[in-house]
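The other protein chains are all here in position, but one chain of the complex has been omitted.
Moving on to subunit A:
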Amino acid sequence: MAEISWPWQYNFPPFFTIQPHTETRSKQLEAWEQLITDYLKATKQSTIDIREASNTPLFNNIEINRKLSQEAILTILEDMAKAGKAAPIDKSKNVWEVYWHSLDEWGNMIYNWACNNGFNNSVCTLFELREGDNTADQEFHNLDMNVLVKALKSLEAKGRCELMEFDDNQGVKFF
């Protein structure tokens, strides 16, 4: 697991209580969202299960003995969802996908990469995008499959690419 540089807030006990004061709360949520994104990026994860998350180091600071409650995590994720940075996967809102970038941003990033590397009008498999040598230095390298498909679908909606199914493999054609 990659080393994470915890922000000062992480060792500040009030960080683990959702603040009632509006202005304070918005600052607090902002800091949390930043921290969650950084943490997931560093650990290459993109889903959070609220029921288990309370025990991960992200939400549980053993040193100062503070833990973010499940309701609080939900509050933060719902706030992130408003900005398109997270989305619940199940109806009971227990499992969440968190996007370090919004789906649009991901899509654009992939499209730019494709344009810059001459993949226009040609087909790539999703496996290539995620794990191919060509993308090793890209941010979307090793991106979660579900997130990748969603990003490409948002791109498809804009008419920039087309998703297609092979036998048991998925591919994408950029225009």
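We take it that a residue touches a chain if its C-beta (ideal position, glycine included) is under 8 Å from a C-beta of that chain, and two chains touch if they have at least 3 such contacts; residues count from 1.
Everything below uses one rule, namely that contacts and distances are computed from a predicted model.
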Omitted chain, identified by the protein name its UniProt record gives, among "Vacuolar protein-sorting-associated protein 36", "WD40 repeat-like protein", "E2 ubiquitin-conjugating enzyme" or "Mitochondrial fission 1 protein": "Vacuolar protein-sorting-associated protein 36"
From A:41, A:66, A:93 or A:173, residue that would touch the chain that is not displayed: A:66
Residues of subunit A in contact with the chain not shown: 8-9, 12-14, 16-17, 19-21, 23-24, 27-28, 31, 65-66
